[in-house]
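For this depiction, one protein chain was excluded, whereas all remaining protein chains were kept in their positions.
Right, chain A next:
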Amino acid sequence: MNFWEYLGNRHQQLLADAFQHASAVFQCMVIATLLGVLIGVLTYRREWAGNLAITSTATILTVPSLALIGLLIPVLGLGVAPTVTALVLYGLLPITRNAVVGLRGVDPTLVDAAKGIGMSRAARLLRVELPLAWPPILTGIRVATQMLMGIAAIAAFASGPGLGNQIFRGISSLGSSNALNEVLSGTLGIVILALLFDAVYVLIGRLTISRGIRA
């Protein structure tokens, strides 16, 4: 069976895996974005807190993904729980770091002006600081998504959902007639998904970044 025949035969299975893969990454990204921005907002104003947030999320990223999932299995069991936990943890670094850096990068005179014209703390954050820090935060989200696309494949190790299952199946049956097709289809699927997500982010950027600060 060549690659095209394989695709024709298994397209239903492949689409289901791809959908699950995308859905897992998307949901994890939503959680990671909320958490990452929240951590950024809570820590950016104190030097040590912001640095601590960046350093600790960076430390998580240095743990090999296979090891992290392996370590999570005894605690959370198999399936969705360790997958989501691992993906969210990995997604935090780019988002948290860009949120902290972005919020710190807002021109202090603008914050002063916002204070001076009588904006409350919350109004300042929501109307001035976050909109101005949004472009770097969005970049962080984009980078995190690309990363999670790849890492999500490892989730199959913990019986998680997604295209990783194709890859693992192929690797475990190396030598069999479909092994290469399985690995190839899983990998290509992930690449295509990553490109699609990226295109969506470009669109989101167009829609959500004010024309006044768009480069």
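Definition applied: a residue touches a chain if its C-beta (ideal position, glycine included) is under 8 Å from a C-beta of that chain, and two chains touch if they have at least 3 such contacts; residues count from 1.
Definition applied: contacts and distances are computed from a predicted model.
**Student:** I want to check something: the complex is missing a chain, and I'd like its UniProt protein name from "Ferredoxin-NADP reductase", "Phosphonate C-P lyase system protein PhnG", "Betaine/proline/choline family ABC transporter ATP-binding protein" or "Sarcosine oxidase subunit beta".
**Tutor:** Matching "Ferredoxin-NADP reductase", "Phosphonate C-P lyase system protein PhnG", "Betaine/proline/choline family ABC transporter ATP-binding protein" or "Sarcosine oxidase subunit beta" to the record, the invisible chain is "Betaine/proline/choline family ABC transporter ATP-binding protein".
**Student:** Looking at A:Leu15, A:Leu52, A:Ala199 or A:Ile213, which makes contact with the chain not pictured?
**Tutor:** Selected residue, touching the omitted chain: A:Ile213.
**Student:** Tell me which of A:Asn9, A:Ser120 or A:Ser176 is the one touching the absent chain.
**Tutor:** Final answer for the missing-chain contact: A:Ser120.
**Student:** Give me the chain A residues in contact with the hidden chain, please.
**Tutor:** Answer for chain A: residues 109-110, 112-120, 123, 127-128, 131-132, 210-213 touch the chain left out.
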